[in-house]
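Left out: one protein chain. Kept in place: all the others.
We just call them A, B and C in the order they show up, numbering each chain from 1.
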Amino acid sequence: MNTFGRNLRITSFGESHGRALGAVIDGCPAGIPLDETDIQPLLDRRRPGTSPLTSARKEADRTEILSGVFEGKTTGMPIAMIFRNTDMKSKDYEALKEVFRPGHADFTYQEKYGIRDHRGGGRSSGRETVGRVAAGAIAMKILARAGITVSGKIHSVHGKTSPKAIKNEILVAQNNGDSVGGIAEIVAKGCPAGLGDPVFGKLDALIAGAMMGIGAVKGVEIGDGFAVAQKYGSENNDAMTKKGFASNHAGGILGGISSGQEIVVRIAVKPTPSIERTQQTRDIHGNVVEISVKGRHDPCIVPRIIPVAEAMLALVLADCWLEQEKYRR
Amino acid sequence: MNTFGRNLRITSFGESHGRALGAVIDGCPAGIPLDETDIQPLLDRRRPGTSPLTSARKEADRTEILSGVFEGKTTGMPIAMIFRNTDMKSKDYEALKEVFRPGHADFTYQEKYGIRDHRGGGRSSGRETVGRVAAGAIAMKILARAGITVSGKIHSVHGKTSPKAIKNEILVAQNNGDSVGGIAEIVAKGCPAGLGDPVFGKLDALIAGAMMGIGAVKGVEIGDGFAVAQKYGSENNDAMTKKGFASNHAGGILGGISSGQEIVVRIAVKPTPSIERTQQTRDIHGNVVEISVKGRHDPCIVPRIIPVAEAMLALVLADCWLEQEKYRR
Amino acid sequence: MNTFGRNLRITSFGESHGRALGAVIDGCPAGIPLDETDIQPLLDRRRPGTSPLTSARKEADRTEILSGVFEGKTTGMPIAMIFRNTDMKSKDYEALKEVFRPGHADFTYQEKYGIRDHRGGGRSSGRETVGRVAAGAIAMKILARAGITVSGKIHSVHGKTSPKAIKNEILVAQNNGDSVGGIAEIVAKGCPAGLGDPVFGKLDALIAGAMMGIGAVKGVEIGDGFAVAQKYGSENNDAMTKKGFASNHAGGILGGISSGQEIVVRIAVKPTPSIERTQQTRDIHGNVVEISVKGRHDPCIVPRIIPVAEAMLALVLADCWLEQEKYRR
Partner (left out) sequence: MNTFGRNLRITSFGESHGRALGAVIDGCPAGIPLDETDIQPLLDRRRPGTSPLTSARKEADRTEILSGVFEGKTTGMPIAMIFRNTDMKSKDYEALKEVFRPGHADFTYQEKYGIRDHRGGGRSSGRETVGRVAAGAIAMKILARAGITVSGKIHSVHGKTSPKAIKNEILVAQNNGDSVGGIAEIVAKGCPAGLGDPVFGKLDALIAGAMMGIGAVKGVEIGDGFAVAQKYGSENNDAMTKKGFASNHAGGILGGISSGQEIVVRIAVKPTPSIERTQQTRDIHGNVVEISVKGRHDPCIVPRIIPVAEAMLALVLADCWLEQEKYRR
C-alpha cells in the first residue's frame, strides 16, 4: 500500500539505489502557485550530507515536476515529481547481500516477498521519504490557504533536552561506532476546530498511523500522551474559560476532532540500526554471522526525521481540511 | 469515516442513546462456523455494570446477527450485527444538553456539525465500541485459522503495576469523585512473518491508527516504544541466532512487516473525563459555567478498553492476513 | 465489496430470506430533516406485490432508522436502516437447493464461496436492493439542496415503447410462463457543471459501474450511447450557442465531467431468469436436470428496477456533489 490519504492522496515509489524515487499527489486544489523552489527547502532539511552528524551520502535531491502544473499554477491534475538517484554506491552493499542487518527490514522483506532489492535497504530505506517530503511541501502550500502551519523540533536525544547535551550524545554514539535514539515534537498552529472525522477517521488516529508509518518510529503520542497514564481526570481535563481552553493537555484534539488549539504530536525514534559495532545476525542460508555495518549512516536519525514528520502531519491536515466542508453543505 | 480495513472491512454505526448500535463486517471468508455465542464472551468483557469499579449502566449487549450467516456458517456475505439500547437514562443528560463537558467531544462535534446528539455523548460515547468488539470477535475466529491469538492486560494504573495497588488507585479516584489513567498492553501470538505492507500499510502504522482511534487513547507504542529514545543502537537491535531472534525490542515488527515474533503494543489511556468533581467549562451560548458530571461513569476506563483494543488488533491482523497471499501468487 | 462511494458511502447487507436487510449511509451532511416517511415512497415503488404484473411476494418494507438522526435531523453520523423480512416462503426454494437456476448467480456463488444461501437467491436476490433504494432516498434529499432531481421511466419492453404495447408484451410473456427484457431511462435535471473527476472518477464511469452493478443490467449508455457508433463527428458534437449547448448528444457529460445539461442514462435489463418454462441445467453434483422455477416472479423486471437505478444515480451524483468543492478551495 503505497498510497496515503482520502482527499489529498500521495502515491510514493522508488528504492534507495534504483533509477529514481518520487511521488504523485492527487487531489490538490487548482490554482495554487507552485514550482520546484517551493519544494526544495523542506527537501534540503531532510537531505543527508549536510552536517558532520548526518550520513555522508550526497544527493542533490533535485525535484523534477512532471505534471499537474501549468504556467506556474496547479491545475487540479495529479502532480508527479521524481528524484534521480546519483550518488549510488551499491558496492558498499554487496557484502550485505545475503545478510539480514539487525534492526532492519531485510529479514521481513525476504520472508514476505521471497526477493528483495538489498542495495541500501531498497524500498525500506529512509531515502524513500524524499517523495513524502516533497508531497508534504505541497500540502503545506494548501494549508497556508487555511492559515495552518506545521513545524517540528528535537525534543530530546538519549533523554537529554539541551542542544549542547544533544550534540554531545550524538558524538559519543558516533565515536563508539554506535547510534542513539530520541524524541521529536511536531506542532500544527492555526488549525480551525472541526478537522477529523469520527470514528475511524479521527484526526489523532490518522496522525498516529502517519507517524508510525515513518521508519524508525516506535511510539506516537498526542498532547500529554503517555503522561496521562499517571494523572487524575481533574488534572487532565482542559477547563474552558471565556477566552477558550485554559490548558491543552489534549494536544488540540477532542473526540478525534480538532478543537482549534495547537496540535501537539511527539514521536519516539529508535537509534539508527546501521552501526559499525559488531552484531550477531543470520544470513539467508540460516548461518549465524557477525556483521559490522560500514557505509554512510546517521548516528542519530531524529534531526532528519523531523521534516518527514512535518510532511506527514501536513498531508493529514490538508486531507482533513479538504474533507471538512462536506458536513456543512 | 465509519469504515475500517481493506480486506476485512468493518462499518460501525449507532449512538449511546439511540435505538441500536451495530456493525457490518465485510470480507469475511466463507465457511467459518459462527453464531451469537462466539461473540458474547468478548462483548461481556467490555460490558459496563459488571463490577463496582465500572459504570453502573446495565446493558445486556445481546448480539443479533442479521445477515451473512447461513446454517451456522459464514457465507462470505456481509455480517450485520445490531445491539438494541435498553437501559437509556437520557434524562440524566438533559442538564448537560447545552454544556460542553471538559475532556469530551461535545465542543468539537458542535463546532464540526452544528448539531449533536448530546445524550450520553451520542456517537462519541464509549458505547460505540460495542460494534467494534463484536467485529473483533469475528476477526479472532478468522485468526484462529492462522493460529494467531490476541490478548490484553492492564499494564499499570496511575503508575502502579500490582493488581492490589491498581485496585486501590481506582478506589481512591472514585472516592474523590475523580478518575485515573493507565496503560494497557496487548499482545498477539502466533503471527507468521510477512504481515503488513510497505509503505503506508505498515503493520505498526495500521495498529497505531487503530489504537489511537479508540476514545481516551493518547499514546501508542510498539515493542520498547518510547524507551528506544533513551537507548543505543547496540542495545536496541535484536540480534539473530540459530533459533531466531535473541530478543524482541522491536515488538515483532521490522520495516512495518511482522517478523514472526510476538507483537507487543501498549496504549496510554487518559482518565475518564466524566467526573463528579466540579470543573469550569462553557455552554453553547458562550457562558462560563460550573459542571459536575453525575451519572454512571467508570473511574478508570483501562479494564474496559482492553477488549476494544484486542478487537482492533485482531481486525488489523485479520485484514493483513487476508492480504498476505497476494504477493506470492 | 458491499460498500459504494467515496464521500457518501453506502454499505449494504442482507439476504432475501435472512432476518433482515439494510444499509448504512456514511458521510451524509448534518442538519438535513429526515425520518422514515422520506424513504418510504421510493421504497414503495420498488416493492413487489403491487400489481398483477409484478411478483406476488408481499413485504411491507418498513424502514427502521437505527442511528444518525436526532430530533428529526441528520447529525453527520452514519445512518443505519434495517428492513425485517416477514413474508419468507423459504420452502418454495427447498426444491432448488441443489440446482443451479439458469441465468442466476447460483453456480457462480457456489464456485466462489463453496457455500451459498440458496433461499431466494440469498444475497444475489433483487431483494438486496431494498437497502440501496433507501440510501438513494437519502441521497435525493441531499441533492435537493443542490437543486438536482432524478427520475426514471420505461424506455421500451421487447422493443415496444407505447404503454399499451409494453403491458401487452409483459402479459404475453407471463402467459407463456416466460419473461421479457427491456430498457429503462434515467435522467438527472439541475446538475451544475463540474461534477465528476478525471481520470478514473469520471462521472460517466461512476454511473456505468453503479448501473451495471444492478442485477439483470447487461448494458449502460450515456446520451446517444451505442448510436454514436453509427454517426459522424459533425453530427455528434454538441455545438454551443449564446444560450449554451444547442443539443445534448453527450448526455450531459464531457470528459467525465457534468456540463450543466441533463444527464441521460439508459440501461438494458435482461428478462427475469426465473421462468416457469422448463429449462435444462445442472445440480451441485454435476447431474443434468430439468427445472421449472415456480414461485413469485416478475415477468418483466424493468418497472421495479427503475427506483433502484434512480437510487444509484442519486448516490453517484450526491457523492460527486459532496466532492466538488474541494478543487476550488
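Here, a contact is a pair of C-beta atoms (placed from the backbone, for glycine too) under 8 Å apart; a residue touches a chain by one contact, two chains touch by 3 or more.
Note that this is a predicted model, so its numbers are computed, not measured.
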Residue among C:Phe70, C:Tyr109 or C:Trp321 that touches the chain left out of view: C:Tyr109
Options C:Gly147, C:Pro163 or C:Gly213, residue touching the unrepresented chain: C:Gly213
Which of C:Asp61, C:Glu221 or C:Glu310 contacts the chain that the document leaves out: C:Glu221
Touching residue (missing chain; options A:Leu21, A:Leu206 or A:Ile291): A:Leu21
Touch residues of subunit C, complete complex, unshown partner: 1-4, 6, 12, 100, 102-105, 107-109, 111-114, 123-124, 128, 156-159, 173, 176, 178-183, 193-194, 196-202, 204-213, 215, 218-242, 246, 250-251, 253-260, 268-275, 277, 279-282, 286, 288, 324, 327-328
Where the unshown chain meets subunit A, residue by residue: 1-3, 9, 11-15, 18-22, 24, 26, 30-31, 64-68, 70, 73, 75-80, 82, 112-117, 122-123
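As a working rule, only the chains that are shown with their structure count from here on.
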Distance between the centres, which are taken as Cα means, of subunit C and subunit A, whole angstrom: 44
Approximate Å spacing (C-alpha centroids) for the pair subunit B, subunit C: 37
Per-residue overlap in subunit B, given as positions that touch at least 2 other chains: 1-3, 12, 112-114, 123
